[in-house]
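What you see is the complex with one protein chain gone and the rest in place.
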Amino acid sequence: MPSGIVTLLTDFGTADAYVGVVKGVILGINPAARVIDLTHAVPPQCVAVGALLLRAAVGFFPPGTVHVAVIDPGVGSTRRPILIETDGGVLVGPDNGVLTAAADALGRRAVRCLEKTGWFRRPVSQTFHGRDVFAPVAAHLSRGVPPSQFGSAGGGVVECRLPVPRWSDAAAALTGEVVHVDHFGNLLTNIDAAALERFRGSRVSVSIAGRRVVGPVSAYSAVAEGDALAIMGSWGMLEVAIRNGSAATMFAARAGTPVTVAAAET
Amino acid sequence: MPSGIVTLLTDFGTADAYVGVVKGVILGINPAARVIDLTHAVPPQCVAVGALLLRAAVGFFPPGTVHVAVIDPGVGSTRRPILIETDGGVLVGPDNGVLTAAADALGRRAVRCLEKTGWFRRPVSQTFHGRDVFAPVAAHLSRGVPPSQFGSAGGGVVECRLPVPRWSDAAAALTGEVVHVDHFGNLLTNIDAAALERFRGSRVSVSIAGRRVVGPVSAYSAVAEGDALAIMGSWGMLEVAIRNGSAATMFAARAGTPVTVAAAET
Partner (left out) sequence: MPSGIVTLLTDFGTADAYVGVVKGVILGINPAARVIDLTHAVPPQCVAVGALLLRAAVGFFPPGTVHVAVIDPGVGSTRRPILIETDGGVLVGPDNGVLTAAADALGRRAVRCLEKTGWFRRPVSQTFHGRDVFAPVAAHLSRGVPPSQFGSAGGGVVECRLPVPRWSDAAAALTGEVVHVDHFGNLLTNIDAAALERFRGSRVSVSIAGRRVVGPVSAYSAVAEGDALAIMGSWGMLEVAIRNGSAATMFAARAGTPVTVAAAET
């Protein structure tokens, strides 16, 4: 059962009318669709950032939502347009890895190549499949056209390999990394609650850029304004933050900066 | 009677998917809600800017609208989550002053602490009450759940004290200040039409940064391109502007810069 919601995640920016045009195409096909912007500020062609943000967001939408992600450096080449059926909705976009992490988060079922070109907008441009391919497919899905109508299942899919934290030899320390810097300058890592569970019974220390930060704490207010802390964030991942400040600035950190959790010595 | 509209005003930015996720939570509870962005570009943790923009905006929405404002430096601390009932709708957010000026603009009735945690999304994160507390409460309000269901009325509330203009001893001059610099570089002050009425019968002069500007005029076109002017703006407040230019740049002005109105000597 479709929820009637279509989400959009792109690298289109909002200065041109590209996003508006995608919505126009969707509403032309399904006037009742509810189109929600996830973000259009993924850095151009950065599939990994798009994959990460999409994975973080999809779980907060009702079942039956259609999620469209267009980070598409291969537009017009032989990269396939696909959809992925999941327990929580349908993902639509290019077969370059932008969809797979989110698909796993929602419970991946089947991948279909969008072979049935009759659903596309005509003519299909060489440069804007968000408008001509993905928007119309999403709109029809949101009206209840079954995924099977768009193409056959099977075949390989390009997976997105997001970085995984590494344990030290004696499993005394876990080193992950910053995977996203948010608008506030918070540093979102790839260390999740399950990994921290391995330290159960011990106090842990968190360090970044050679400096130890307080925590994990249970609220920003556990430290003074301007002080650094670690906290389990809203994605379910450990974050390094500054109370009312930017950790990205303080630690000169960015995606890839290592973050280490260890059993505390004191 | 709810209008079915929910507005959002935050400091989340739009580069991450935070705003989209809030909308997903709202639509999961009330699929018919109309969610309208006021702005997500409030500077991080700047409660006063959020309060000012919210106050300026709420009067243009239909009665029964739910306004959510999440400028929330105290998230996860002991600051209370509240709603404020008004003649024009319900305001939802943290008890830190971001809601009170808008509440007064709409006709404040009652403040309720959001004590009934059964309405919240589970689990409630430590860092994102916009998603887990305020979005679900707003969604239920927009469906017609009465405010009284969310908690009891009464108790103090943190007020937002916005700056007030000062009269000179002889009431010959009124000195206010810039309270907001808008996208065009227009300088919005805290001097309203009622204050200007006190000069009725006299021509007035407006000055900023030691320089007198033309006006108040009735249209930007009253001066040449690039010239400065004062005009009664769309918020009902005196503004200093440059015709087709940026007054913020020309006067190196920002929030707090004094603006004086005096009876004109000529």
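For reference, chains read A and B in written order, and residue numbers begin at 1 within each chain.
Keep in mind that, in the parts below, a contact is a pair of C-beta atoms (placed from the backbone, for glycine too) under 8 Å apart; a residue touches a chain by one contact, two chains touch by 3 or more.
For clarity, every value in this text was computed on a predicted model and none was experimentally measured.
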Candidate in contact with the missing chain, chosen from A:38, A:75 or A:223: A:75
Contacting the left-out chain in the complete assembly, out of A:21, A:113, A:145 or A:219: A:21
Touching residues on chain B - with respect to the absent chain: 3-5, 7, 9, 14, 34, 36-41, 53-54, 56-57, 60-62, 65, 180, 182-184, 218-221, 231-234, 239, 243-244
Interface residues of chain A (partner: the chain not displayed): 11-21, 23-25, 27-28, 31, 44-45, 73-78, 125-128, 131-132
